[in-house]
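The complex is shown incomplete by one protein chain, all other protein chains being positioned as in the whole.
Chain lettering (A, B and C) follows the sequence in which the chains are written, and residue indices restart at 1 in each chain.
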Amino acid sequence: MREFAGATGLILQEPLLFEKGKKGRSGISLPRRDVEPAPLDETLTGNGPDFPDLSEVEIVRHYTHLSTWNFGVDTGMYPLGSCTMKYNPKTNERQASLPGFAGAHPLLPAGLSQGALKVIFQLQQALAEITGMDAVSLQPAAGAHGELSGMLIFHAYHKSKGSRRTKIIVPDTAHGTNPASAALCGFSPVNVKSNERGVLSPETIAEVMDDETAGIMVTNPNTLGFFEENIRKIAEIVHARGGLVYADGANMNAVMGIVGFGDIGVDVLHLNLHKTFSTPHGGGGPGAGPVCVTKRLEPFLPVPRVLENDGTFILSHDFPQSIGKLHAFCGNVGIMIRAYSYILSLGPELKKVSQLAVLNANYIKEKLKDTLHLPYDRPCMHECVFSDKLQAPLKVTTLDMVKRLMDYGFHPPTIYFPLVVHGAIMIEPTENESREDIDLFVDAFKEVVREAGEDPRQLYDAPFRSKFRRLDETSAARNPRLRY
Amino acid sequence: MREFAGATGLILQEPLLFEKGKKGRSGISLPRRDVEPAPLDETLTGNGPDFPDLSEVEIVRHYTHLSTWNFGVDTGMYPLGSCTMKYNPKTNERQASLPGFAGAHPLLPAGLSQGALKVIFQLQQALAEITGMDAVSLQPAAGAHGELSGMLIFHAYHKSKGSRRTKIIVPDTAHGTNPASAALCGFSPVNVKSNERGVLSPETIAEVMDDETAGIMVTNPNTLGFFEENIRKIAEIVHARGGLVYADGANMNAVMGIVGFGDIGVDVLHLNLHKTFSTPHGGGGPGAGPVCVTKRLEPFLPVPRVLENDGTFILSHDFPQSIGKLHAFCGNVGIMIRAYSYILSLGPELKKVSQLAVLNANYIKEKLKDTLHLPYDRPCMHECVFSDKLQAPLKVTTLDMVKRLMDYGFHPPTIYFPLVVHGAIMIEPTENESREDIDLFVDAFKEVVREAGEDPRQLYDAPFRSKFRRLDETSAARNPRLRY
Amino acid sequence: MRYLPHTDDDISEMLKLVGAPSLDDLFLTIPEDCRRKTDLKLPGPLTEWELNDMMASLAKSMAVSPDYSVFLGAGSYEHHIPATVSYLLGRSEFSTAYTPYQPEISQGTLQAIFEYQTLVSLLLGMDVANASLYDGASALAEALLMAARVSRQKKVAISSLIHPHYRMVLRTYLEPAEFEIIELPYLPNGTTDLAKLGSIEGLGAIAVQSPNFLGCMENLKAIGDLTRGTKTLFITSFTEPMAYGLYKTPGAEGADIACGEGQSLGIPQSFGGPGLGMFACLKQHVRSMPGRLVGETTDMDGKRGFVLTLATREQHIRREKATSNICTNSGLCAVTSAMYMASLGGTGFRELARLNYDKSEYLKKELNAAGFRIAFAAPTFNEFVVEFPAGADGLYQRLLDRKIVAGLPLAPYYPELPNHYLLCVTETKSRENLDALVRELKG
Partner (left out) sequence: MRYLPHTDDDISEMLKLVGAPSLDDLFLTIPEDCRRKTDLKLPGPLTEWELNDMMASLAKSMAVSPDYSVFLGAGSYEHHIPATVSYLLGRSEFSTAYTPYQPEISQGTLQAIFEYQTLVSLLLGMDVANASLYDGASALAEALLMAARVSRQKKVAISSLIHPHYRMVLRTYLEPAEFEIIELPYLPNGTTDLAKLGSIEGLGAIAVQSPNFLGCMENLKAIGDLTRGTKTLFITSFTEPMAYGLYKTPGAEGADIACGEGQSLGIPQSFGGPGLGMFACLKQHVRSMPGRLVGETTDMDGKRGFVLTLATREQHIRREKATSNICTNSGLCAVTSAMYMASLGGTGFRELARLNYDKSEYLKKELNAAGFRIAFAAPTFNEFVVEFPAGADGLYQRLLDRKIVAGLPLAPYYPELPNHYLLCVTETKSRENLDALVRELKG
């Protein structure tokens, strides 16, 4: 048998902060007091927060211990479909922490903040080139925020035409943020099904598209890992009825240098810099979700926008049709610096990134398709989606299998998404995984499936090696304890 | 029962570098080639090293995995006696990595390196004040290197007096580096025993001190954790016969602000910046072992020395009696910056450091002395030394006990040193440990001793929780495999 | 390229297995007319060393301390960040992990966030806090949306002393949903004029910021007294949570929701982002809350552990009926702020807050003595408004030339306040810095 990486070793327990410390300790260097205490309005004064006091050593050990309970991309393969858990280059971190960037106040006069403004401007340009769109705003703080911007642009566009549309077409494979973002702008999602090839048929769209419908949100490549091959046709249908086409570009990692979205009928698209452009996910953010538009929608982009004038950069609010502001300042500049560093480090080789991401996904698909049920047996893009259908007779679920994968040293894939595949197992290896590591992953999955046949208990009770065993999510929700 | 921190969790395996990679990968960004290849003398040219080629992701995961197999000070209490495993402040790392320091060439003209020279000069001054000595050289790269410098100074001093002495007095409690360093200078160690109080008696010294003897090396506080209370008397005896007194200051953490070594008859002393002054041990270095002397021995200090002249600092070689150079440049400047940062952060509060280090050690001694045999039952300084005498009847050794301590989440104390205590267990908590953590350590040790009585097998086979079980050191030495 | 592990051999063998003759053939499922005709026109690739040089030179053009003395606050605050915090959050187990959907191997993030939720609840005096939102501005917008859900009213009153950018953001969020937004004027003492409030019917929420944009502490108690027992939710927004180390908490004053920006708590300013949307509310509203929540539970062995919980509020379960569209939030910033708050401890937090206050009061006093008018009388924390003599632009510019950014000119936001500048003084400013500012202002 292959040797898998999963094993156990000493990992220390650690209580909660609130179970530690003693009043009077300090984990920080308090600045010198060089002024007298000033009088204070006692009626407004409180007691200060009742935090525990810990020493610096206690703090360092606390968080060092916690860190060892986590699995990160640096720990191993993290094939979370739809999440593009690629390697987060260390050099990007170095750039973002340069004091000139990290210490910069967002309201500095433009003349004193050219460096940051230039990064923003040039990143916008680079993203426009990569997506094939005309104009970009980096203000949205994450993918869903980008979607919201897009929906606001839809809303503003229709308003500018004097109409108020109330519906939006959203395929059943869409990420939950899509309908949620649309709803925020007052659009009711009209769900449409994908066809037997796992993509949208123009006919389906033609059936539902009408004058009350603001447009469509398509994820392309979609969450089944397929390119929406009818996108041009669909766009024509939507445009013909005065609607707009939104593309969720979360899966851009599949098609950099391959597809220009502006050319195929997309009007608005968002990106996730924390997916395609290698910025760390941070255990749940922060990210950045730039919104990209075609020329005709540029007037609606959020303000302020960064403009260039003879090599000097300024922030301008002077866009009367703009949807307004979405973020207190210019968005997540720290994330932009990382993404820009990544783009500069790859340049036109970004196309190679997509090629290899797609190669890796197809390789996994081929190697696992005799082991796991493959609902759509056709070439995929950057990810492939299996199901637990073959294991169902054994009473083994997707959840059981992926929990057991942890014992082999792998982070589970995304599961139970997209919703259209029952018991979905959505695997996105990214371009960073070597062939050897992918082979190991495939073998591990095969082992798990073998165990499912031989001793399902191994799977029901898995994982065994992780610091924590399966956690009771039901009782957590039934009786929520949300703080100490 | 108390909850101890020791537990297990997922820690991944990792092969050797040489079992990974594929030719043609790269883990580094190769600089742009902007010049033509130049002709090469083929007779001298080799093939380049046959290293494996790994991608950046592979490199990052490789070392991330390896790191998780280690226990560091940030992991938990590391009470290695004689090693002063105190917390290594993160701010010191920040200072040492400032580009102005980290990127500085050692042969820069003095006018272009004032910052580094100033750090060296002021650190020397601070160490002189802390030790109560007159002059300091920071050139030695570790404790043993400092000892060597000291012995060279002994040698040079006697030579300057026209004599060549061949012996040196070394107590049986001394660290192995002491006799080894002395031997390098052609001195044969004369071993002397400590008395029933665990310290040297003046009489013992008087017996062996003669005109062939260059002097004495005393560790003070010594490795039993006691202050050599007869040091003044001993110094008188040694001085009277023309000898010199060397103090191994590895245990300075006990007596900062308490003892001035120049005042009590010590002529030469070394420090370990990687012990007392909080610089990280790095899994075995680098450290720094400054050598401190009294006025009359100053001419013998290594060159170059840093001198100040009206606020300007220069490097001077102009010391004809100097023992010469010990390091290619000025010593481990990166370590000095950290130590200097530490000293500046504490200032006169360094005395408090020693007080609390001694308090912690005595507290452990009191709490464990009914559990473990305490060969010298008297107040200790920064460390206390127990033995396995009480467990011997159970056929449980010091090694067994401390291996089991790992399972409880603690790094073992120093063991089998000093040699004068059979089965020594040498515990140095340092000032950084909180009372709660010390209590936990004490309880864990009591548990281990309880287990020794109830089920010694738990101890013979320990540790169980660590990534690796007990390793076979005998076969490693018998059939050495020192490379892949 | 060092990020791409594939050798030529790997590629050809893998292509063979998947049955594609070339890398280009992998994309045959994309119709010909959807494929781009031109290569990517991008700068680079740069080597790591070229990137270092380029970024260093861009960063160098930014006006930051110690070269510049920057007295700007207004939603982004310069506080000292301990080296420990930078080190700890840089441990890649924290930074490179995804949202903790697989709790067995994400307990580091989960416990850290649970602790964050607790620290935030304590700091704001609220029952429960979520796992973070994007930033202070969107947090306020979400608060108003939530208040409308709870109160079933889309009419809200907001103070005109809420950060002008926040007000822009909430208009962006609320207008498509057809909210009615009433802006409350402000009083000469620098606080919100609450007089009109009594006469407005059917308010879903009243939102103020405290300290407000002029740096002044609002009379939260008065609003709390007004809303208590009514259907109207009282929302306290903030940009400088450190103020609650000194002043009474929103919770103590009767807020239903407290939300704002947490950048101040150990997070680099980074030209405005990423920040940290802090969001806390009363227990009874928890199921209407936006954003993720971490809750306590036990594992199979009975050991305490943490999971994401109450997910039925969220988009991935509820889709268009979710309490918010948020997915990725500001997790690592939340952990950072928790590290920072834990490092300070309660004692340190109080002391540091007091120092901010005292330094800011010192500057007030010195400016006053130098003949400059402190514009508003209400108590402040570490920001206040000073009125410079007419034609202050020239003065401001002269100080810029001397590498002092003497606060934020208020006229663009409040045209009725020409020559008014919002100055911020944190613990990073020494008395000498403050004296130098006064000296330079005097000319």
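Definition applied: a residue touches a chain if its C-beta (ideal position, glycine included) is under 8 Å from a C-beta of that chain, and two chains touch if they have at least 3 such contacts.
Everything quoted here is computed from the prediction, not taken from an experiment.
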Where the missing chain makes contact, among the chains that are shown: A, B, C
Touching residue (missing chain; options A:G24, A:G162 or A:G311): A:G24
Contact partner of the left-out chain, one of B:D267, B:E383 or B:E431: B:E431
Candidates B:K161, B:K193, B:R296 or B:K325 - the one touching the absent chain: B:K325
Chain not shown, touching residues in subunit C: 48-49, 53, 56, 66, 80, 82-83, 87, 90-92, 428
Absent-chain interface as seen on subunit A, which is shown: 10, 22-32, 55-58, 60, 64, 89-91, 93-94
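The rule we apply is simple: only the chains that are shown with their structure count from here on.
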Farthest chain relative to subunit C (centres taken as mean CA coordinates): B
Between subunit B and subunit C, centroid-to-centroid distance (C-alpha), Å: 46
Averaged-CA centre spacing for the pair subunit C and subunit A, given as whole angstrom: 20
Cα-centroid distance, subunit A relative to subunit B, in whole angstrom: 47
Multi-partner residues of subunit B (each touching 2 or more other chains): 10, 22, 29, 55-58, 60, 64, 89-91
Overlap residues in subunit C, where contacts from two or more other chains coincide: 1, 3-5, 10, 48, 82, 84, 86-87, 92, 105
